[in-house]
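For this depiction, one protein chain was excluded, whereas all remaining protein chains were kept in their positions.
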Amino acid sequence: MSKLPPYASTGQITWYYSFRIICALIFFFLIAPIIIIIPLSFNAEDFFTFTRKMLSLDPEGYSLKHYQDFFGNADWTRPLTNSLIIAPIATLVSVSLGTLAAIGLSQSHVPFRRPIMAILISPMIVPLIISATGMFFFYAPLGNWMEANLGMSRDFVGYVKVILAHAVLGIPFVIITVTATLVGFDRSLTRAAANMGANPVTTFFRVQMPLILPGVISGALFAFITSFDEVVVVLFVGSATQKTLPWQMFIGLREQISPTILAAATVLVVFSIALLTTVELLRRRSERLRGMSPS
Amino acid sequence: MKLTKILVAGSALALTAGSASAIDLTLVSWGGAYQASQQKAYVEPYVAEHPDVNIIWDESSSEAVAKLRAMNEAGNVTWDLVDVTIADAMRLCDEGLAMEVDIDDVAAPAPDGTPASEDFGDLLLSECFIPEIVYSITFGYRNDVAAWNGATPTSVCDVFDTKKFPGKRSLYKGPLYNMEWALICDGVPKEDIYTVLGTDEGVARAFKKLDSIKDQVVWWSAGAETPQLLADGEVVIGSTYNGRLFSVIAEQHQPVSMLWDAEIYDLDGWIIPAGLPEDRLKAVKDFLYFATDTQRLADQAKYISYGPARKSSAPLVGKHAELGIEMAPHMPTDPANATNIIMMDFPWWSDHRDDLDAKFQAWLAQ
Partner (left out) sequence: MSDTTETGPMLAADGTPLKVSLNRALRRQKLRALALIAPLLLFVLITFVVPIGSMLFRSVENEIVRDTLPKTVAALKNWDPSLHELPGEPVYAALAADLKVAVEEKTHTKLGSRLNYENPGMSSLFRQIGRSVKKWDLATDAPFKEKFIEANKGWGDFSTWRTLKTYSPAYTNGYFLNAIDFEKGPDGIRQREGNQKIYVTLFIRTLWMALVIMGSCLLLGYPVAWLLANLPNKTANLLMILVLLPFWTSLLVRTSAWKVLLQQQGVINDVLIWLGFISDENRLVMINNQFGTIVAMTHILLPFMILPLYSVMKTIPPSYVRAAKSLGATDWTAFWRVYFPQSIPGIGAGAILVFILSIGFYITPELVGGTQGVFISNRIAYHISSSLNWGLAAALGTILLAAVMLLYWAYDKIVGIDNVKLG
């Protein structure tokens, strides 16, 4: 939908504007819940409710105490740290293994391609609660074995378990996004590189990787968010030392409703807006530098 | 004698711990204000004396049975001390998932020398259970409902009266408590509840009574739900733990009042998971001995309105630590509040819970 042509009929004009209004409403639907949580996180009371004082914009109805709680209380800072340890490592594992496998899958002759693909996608389609229990019974003895035979500490093993479990959950997203980019990948480029004497590793990093990078990045983002927002599996596989942010939020909702989880969410929203905008600005800058006009 | 034994054990432990690294103890509790009261009354003073002990909380008590069973089966019990209701404790004990303990061995005698077994008295309902608090499940209601025309609920049966008290109710998503109240309000005398509930006709009767308000009920499964629903005005009356209501009324100043009628007494306490390794067991026992003494239990009541399980703690209960109000009148054990109480028949429930749970869930899904 570029611009309305000057010769548009009344019907077309009406449709043009009503379509925009419909889309605006859908966008509003998408962000309404997020808009709602921001004022609620400044609630002076410990409930998820717009109090009278808040509605009449009385400053007494608002407070920063939930933010103080989020940043100052070890109940929240420790889970935040844990999430920031677990999610990136899990993402790294799933992205590196996933990208390799996606490249393998995109070769022209792969035996058993369909069943292999089905297996690799399976973590996405098995209902989480089943995955969680199944993985628990697998990881518990594995953890015991690692503690006993590899001399690892209980905490360290706990992290390893959660990271591996989250890595598995992130894999389908990496596979899907990277194979999708590889579908459009011009194989003659790697052949050309090989012709000019580049070894496969150089070819991969210098030729293939930059081209499929958008797919890898978006896969990584999905994998990251999968781990960062995952609560079912970690509740089973992890122990209290590995409590993650969603775990703490889950408890916050279940046992004691406290707007601290809204404060946490608001902080994350602000953080992700900043992140997404930076990425967008960087992208524009690099386009400008490369002399590409943003089409 | 026992005391010196424990002391020796404790100091030996401290020595070994000092030479080795710090000890992590994972305590399992319910989260929220209750866990905060345990943190302040037991953990903080204990850690002050034992800086080498590191306490980690896991808020999983509501799923304690399932998780302990899974951990036990997988041979990887990561919990050291678990706070559960007496019903769950009995079940865990029956299944061999909790360790049987000699109460006089794990809990200190009262300051006047009364052994723990006497001090806890008839609250010692299971060989695995070390009682902490007596609480009750009772109703709170909004005191500003216009549609009630100034009437206030005075009896538990008003919950079933949707004509006089219109509006949504919140009830526990399970057979516990609801079956008892339904039968009482269907005319069953208090002392016969469990005999009636033991028959198929009795169960049908309770369900029929609950049917009359089923479309008006919001079912809760976590303790935080009823307070939130009441504060929002989503429900006008709802059952929950009395401590939660205390917090809504006294700390959050919501337009909510307590209905002290036919409240159901329940117990909460510790169990030690079966099969702990020797070193962890020692550390747990040392903490437990400290955390269940007379003063600690009384201290806990400064933060939350639950009655301490020891008789000797009752006189020590004072004022709320932050609000400065007298706590005794807010305790479920206070005579003014305990005019009409229901003692839950725990052994009966531990025998029949599986059956009634299945029936209740089927009823709910219809």
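Just so it is clear, A and B label the chains in written order, and each chain counts residues from 1 on its own.
Definition applied: a residue touches a chain if its C-beta (ideal position, glycine included) is under 8 Å from a C-beta of that chain, and two chains touch if they have at least 3 such contacts.
What you see is a predicted model, and the numbers here were worked out from it, not measured in a lab.
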item: Hidden partner chain, touching residue among B:Thr154, B:Thr195, B:Asn340 or B:Gln361; value: B:Gln361
item: Among B:Glu49, B:Asp94 or B:Asp144, residue touching the chain not depicted; value: B:Asp94
item: Missing-partner contacts on chain B, residue numbers; value: 63, 65-67, 69, 91, 94-96, 168, 218-219, 232-234, 350-355, 357-359, 361-366
item: On chain A, residues whose C-beta touches the chain left out of the figure; value: 1-2, 12, 15, 19-20, 22-23, 26-27, 29-34, 36-37, 40, 48-50, 97-98, 100-101, 103-105, 107-111, 114, 116-131, 133-135, 137-139, 164-165, 167-168, 171, 173, 176-177, 179-180, 183, 218-219, 222, 225, 229, 231-232, 245-246, 249-250, 253, 261-262, 264-265, 268-269, 272-273, 276-277, 280, 283-284, 294-295
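Throughout what follows, only the chains that are shown with their structure count from here on.
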item: Residues of chain B defined as touching chain A within the complex; value: 24, 26, 30-33, 35, 56-60, 62, 70-71, 73-76, 78, 222-225, 227-228, 231-232, 252
item: Chain A residues touching chain B - in the complex, by the definition given at the top; value: 45-49, 133, 136-137, 140-141, 143-144, 154-155, 158, 235-236, 239-241, 243, 251-257
